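For this view, one protein chain was removed and the others were kept in their places.
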Amino acid sequence: MEGLQVRMAPPVDDGHVSVARLSGYWYIGCESDALDKAPMALELLGTPLVLFRDDQGVASALLDRCPHRNVPLSLGQVLPTGRLECSYHGWQFDRSGQCMEVPGLCTDRLVEGRRAPSYPVVEQDGFVWIYATPDARPTTRPFPLPHSSAAGYTTVTRMVEVEGTVHAAAENALDVPHTAYLHRGLFSGGKKNEIRAMVRRWHDRVECEYIGEPRPPGIAARILSPSGGEVQHWDRFYLPSVAQVEYRLGSENHFLVTTVMTPVSDFRTRMFAIISFNLRIPARLVLPVIEPLAMRIFRQDAEMLRIQTDAIRRFGGEQYMSTEIDVLGPHIWRLLKRAERDELEPADAPDLEREFKMLV
Amino acid sequence: MEGLQVRMAPPVDDGHVSVARLSGYWYIGCESDALDKAPMALELLGTPLVLFRDDQGVASALLDRCPHRNVPLSLGQVLPTGRLECSYHGWQFDRSGQCMEVPGLCTDRLVEGRRAPSYPVVEQDGFVWIYATPDARPTTRPFPLPHSSAAGYTTVTRMVEVEGTVHAAAENALDVPHTAYLHRGLFSGGKKNEIRAMVRRWHDRVECEYIGEPRPPGIAARILSPSGGEVQHWDRFYLPSVAQVEYRLGSENHFLVTTVMTPVSDFRTRMFAIISFNLRIPARLVLPVIEPLAMRIFRQDAEMLRIQTDAIRRFGGEQYMSTEIDVLGPHIWRLLKRAERDELEPADAPDLEREFKMLV
Partner (left out) sequence: MEGLQVRMAPPVDDGHVSVARLSGYWYIGCESDALDKAPMALELLGTPLVLFRDDQGVASALLDRCPHRNVPLSLGQVLPTGRLECSYHGWQFDRSGQCMEVPGLCTDRLVEGRRAPSYPVVEQDGFVWIYATPDARPTTRPFPLPHSSAAGYTTVTRMVEVEGTVHAAAENALDVPHTAYLHRGLFSGGKKNEIRAMVRRWHDRVECEYIGEPRPPGIAARILSPSGGEVQHWDRFYLPSVAQVEYRLGSENHFLVTTVMTPVSDFRTRMFAIISFNLRIPARLVLPVIEPLAMRIFRQDAEMLRIQTDAIRRFGGEQYMSTEIDVLGPHIWRLLKRAERDELEPADAPDLEREFKMLV
């Protein structure tokens, strides 16, 4: 249709879309346990990668394209020598991406142009992390996942995927007002209470503390604290893509969800949620109730993100109108854009503190 | 594929496509009966709209995008207050598109930027009509449907949809020569007769009167007039998108089909056909015969329009070669383009009269 002298159907706002491509950061590729010797294809920031372990068990990531005839290396196999062999002509690559063998070739064997670009990999906290810039020497480490081995704590990990930008997924994960509508009946629905919200933004993260939040009337809260009490609640976002929700209810309930997001492509985000909790009810009783509830909430969010993404694409961009109770979304976007433009200036103190009231 | 240095496969004529976007006009959204309190999503000129009735039963149309986070409002519900509530965060809109409530927000409530664009709506002749320009004050009224309550008349309404432009659908609906080929056996097929055709074009409509047309030999005609006789036949097009076919056979048979077309998007047209007739055979006997026949004809036309649209897209545009027996199509296109350029100069007299002969 490119050649047709037909304009796009109105209204097409030549709009902005909240996509930031932060390549100088670490993202989770997969859980460490999920990667054995079979090469694994995955996508990061729209780029096809192949993850594999060599003969020494070291995990590596290469661009998933054989430099020879461009077939994905992930269709090949890892040889006993630890080299990744392409399935088309058998070219062999070591974990640095260097082509070590061109079967049949009698002359020169090591030629730089035959390299596959290599992405830095580290394993930490049970995950394989990939640095999103090829052939780089990162000076940073992946986001340190909170220790979850303390006594009384149970930790579970879940991986889900949504059709939406990292920004949309993070805003949704840290957004309070939608719970009363999208998750009507699961979270709340009763009389609203005025609470205080305190936002603090640093150069690389933003946090909102909610003060005065009563125990909500929904099912989830009743399980957490049968005797009522005040909630302590923090929502946090860390660059490049970590959303964290922390709840404390009295001294005996602690609930911490850290969601590390991988930008698969502009409109697809993979979410690794590390859920740690220490509740007054034993985990083995809580889990069978919480898990289906959490998955139901997640499916409602995922469906809404898909609908939102479809609408953004259809209208040619976003036309967002925010209020102050869209607490973290605009700040997250500012952090992402500053990071994309490489304008972060490390500082210890917050560059913004703001307090306001909202009804929840 | 945008980045690939591969030209489109030939032949790509950088062609014109008969798409006109007339936004300063009224179009049918739906039958009045079809709209109850549930919001209804529809598309007009490529724009997603939501139709709903408020607590007083007044029909309204808004752009189907919540100004907050761009989710379609049609996924929400109409509250007992008559406001349309978004399903994501519960923002509430009145029938003018003004946001009346942001749940959870403690401060200012009425902000202009929170409006959803509103499209004028009137109900007339049993249909909900929408004016295709948002936030406008129309000075015109919808096309007045011919009165069909006269004694002896039966009127039925049918809604169908075709994959084709308004121009292609209107030309097809008013085209005589294709009936002997596409609808072979249903309409005619016998010896051809030379008749006269008289075209008259005004600033906002065009009509062709066929003079000397004998009763055709097909089944449909035999039902209309078992005794034979001369046919009076007019085909008419009215801006922006009304096609009308009128037949009289003797003094006792009258058949009038008024098709009001809604440009859903460039290549999708919804057709509301209002069929009125007064025949020498009682309607209850005629309808069971006519309806399946009409639907068969329609399906053949719809299939051909889809095929034609596919070909136009594939070739990158239209390459039409017309003759004088393509009676109304070129005039319809001229009317549409003049209207799109806003070059209509109202006048009582026709700006063109032309007579010629054709074989039918």
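Chains here go by letter, A and B, matching the order in which they are written, and residues are numbered from 1 within each.
Note that a contact is a pair of C-beta atoms (placed from the backbone, for glycine too) under 8 Å apart; a residue touches a chain by one contact, two chains touch by 3 or more.
These figures come from a predicted structure and were not determined experimentally.
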Omitted-chain contact residue, chosen from A:102, A:176 or A:242: A:102
Selected from A:24, A:317, A:330 or A:350 as touching the chain missing from the view: A:317
Touch residues of subunit B, complete complex, unshown partner: 1-11, 176-178, 180-182, 192, 194, 304, 307-308, 311-312, 314-315, 318-326, 356-360
Contacts of subunit A with the absent chain, listed as residue ranges: 8, 12-17, 19, 21, 23, 45-48, 63, 65, 67-72, 75, 85-90, 102-107, 113-114, 265-266, 313, 316-317
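Just so we're on the same page, only the chains that are shown with their structure count from here on.
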Subunit A and subunit B, separation of their C-alpha mean positions in angstrom: 47
